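Every protein chain but one is kept in place in this view of the complex.
Order of writing sets the chain letters: A, B and C. Residues in each chain are counted from 1.
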């Protein structure tokens, strides 16, 4: 794999020049669009890695996968899915139209922003500090080391996140969010601003590939059933409005974030992380999607 | 498997009483809602079957899976997906809202009615007779025997299918459908009215489980790549507006039809067919979904 | 008035160069965008006219005002408004989204295409010939002379009118249209293809200004109540998606058509007709809207 990975890395790095880094906040806009890294970990903990795999980037939407698992642990599936739907959507990730037009009014799934904000409101804790530590601690326990936090990104997202604020107040109005809206949003912006590098992200992915048991520590973090549930969401709605296309061309559960990271899972085989902050038009790492297509074909990863 | 299947069959048959047979045309309305059958074929051609597995029912939307494969063979992926999208949708299967509001205007995927009608317009043939024979012949070649056609259902669908007609004329207006609209609709209603029983449907599913090679005849029908493509559509949008939920609870590619059939595929393992004309609220066989949940758990079928 | 009208005519004729003639069918596309005419008739039958006021153009959507009156005469207000709404809409004139999303499903008002097609299905007559003669005869009786019909436009609209066809089949599906859909559409395309010149159109407008009595023949054509009803629709939704703006800037009931005609009514004072086939972006005569703004200000026509 080592050799093939190097070849595919250099073949696909050039796509990064065709993408654009996220520009809605300065902290993301200043990322270097030519950075590119890929890391693959097998279930024995062996790593294959090329490129910028030690540099940190914010999790952004990738964090939604982990808060969903915690919400299910904390509140149970029945409660969680009474507030948030299970269905994919053809609408943009930040759309609020369906909140109004669906009956009953609820976000279609936990991977769009509205759904993920509702999920954030379900994390246990006496206050936001406790809740945030619970999320961060969960990630740290999976990979067996500390996770950093990007305060600049957090503050910036919080200040400019008015579209998310609109969705949250709408959900407050219809009873989907129960607590204080600004507090829920604060937690959401916080967990989006947690930082990892490709090595760490591959370890997080590895836990999902390994059906809930950390490859690093050997500790069971969640039930197999919950990992299958989140992996099915990753397939149907993990890659924004290109989820269907990604399922066709790559065929493995994956979740991307506007920080340029993609966490992909080859069930029972590999945890995969790609990072390239240059994004395509729907908001996925442009080089990241390309190299995953090639890797899936080369190593026959499709789950279908 | 035999014994477990019998147990699960009797456990889940009772759910049929809670569903309703499709009533929008008389030919479907007169189906017996208590009928229930399930058939599993492994890739050696060995069968496990319980219940009403020899009775015929119309394919309805299950036929969309096969016309999609033929359209890709006839026109190529690039052309097909220039006219029809690849993304799942939270809108109902017969919705036409997105046709108008998406830019560019195209049906979101080939599994909703509008998308499947567009796909029907791409099947090769000098006339509708040839095109219909091509679809029917493709199915017959997979299972190695003749397939019947329900003329009563066809005529009834054709007469009452004005919602589909609306979608088709809209697509004609925006250039998605190129030929004669009524002819395209005629072909669509025809292939929806092809009939199979559970045994036959399991053989059709088996070809997809077997990555494109008929289990019955050993003949390659389509490329592995095309079967993976259609299986990914089955996961993201094969079960109407409960596709996300089905992916979570069952975790295998499946396609249902309002005739009460469900074709499920356990990649590299089994072709599965369930039939129970009593439907749940989104239009899937109510007992069929339930027994597939149980079978998936029992035999660990989830692809995630 | 004569002199002011000449001044305003020449001031506003120049705007015609900024518009574009309707191009969706060849028969309309070959109109001369520099043609411009305006005719005002007072309630004694006295005329003030400038420009191309003797040239014929097709009524197009202006005909909707008259079919609405006939439908109310034939079926009564209660029936008509059980099938078609009374409310303005921010959606485009040919939108079908609201047909699907409103509950109960009905076209929002009789001035959008879907609503007008539904209205066409309510005109009395044993066959389309009788129904068409009833509409044409109604117009002829108002102005006391024959009205011509543009067969080329009719055939062309009929052939290309697939967006309208989509709306009609949708309405058939939900029970708004009762008869044969193609027959209803045929009648709709026919009455849109009736021709008038500005002089004739001012006479039609005059009947509405005169509360239902033809200024030319002195005959009562409809009740005062029905004329007030259609004039209120003209104010709230007569000028496509610029109806609100037109109400603000001109302030009189008006209905425009893509043939370039605008029929405006100054209640109890004037029937007004403008024709200029060069259209603005929403589909109204660009010079026509401009000169009506000026005339309304100059002669203090606003009803508000």
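Note that a contact is a pair of C-beta atoms (placed from the backbone, for glycine too) under 8 Å apart; a residue touches a chain by one contact, two chains touch by 3 or more.
What you see is a predicted model; the values in this text were computed from it and never measured.
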item: Omitted chain's touching partners, listed by label; value: A, C
item: Among A:32, A:100 or A:178, residue touching the chain not depicted; value: A:100
item: Residue of C:31, C:236 or C:284 touching the missing chain in the full complex; value: C:236
item: Among B:18, B:101, B:133 or B:180, the residue in touch with the chain that has been omitted; value: B:101
item: Option touching the unshown chain, where A:165, A:269 or A:297 are the choices; value: A:165
item: Residues of chain C (touch criterion as defined above) contacting the omitted chain; value: 85-91, 98, 102, 108-109, 227-229, 231-233, 235-237, 241-245, 247-248, 251, 253, 267, 302-304
item: Touching residues (missing chain, whole complex) on chain A; value: 95-97, 100-101, 162-163, 165-170, 172-173, 181
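The definition used in the following text is that only the chains that are shown with their structure count from here on.
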item: Neighbouring chains shared between chain B and chain C, ordered by label; value: none
item: Centre-to-centre distance between chain C and chain B (centres being mean Cα positions), rounded to whole Å; value: 47
item: Intercentroid distance (Cα basis), chain B paired with chain A, Å; value: 32
item: Distance from chain C to chain A - Cα centre to Cα centre, in angstrom; value: 54
item: Residue numbers of chain B (touch at least two other chains); value: none
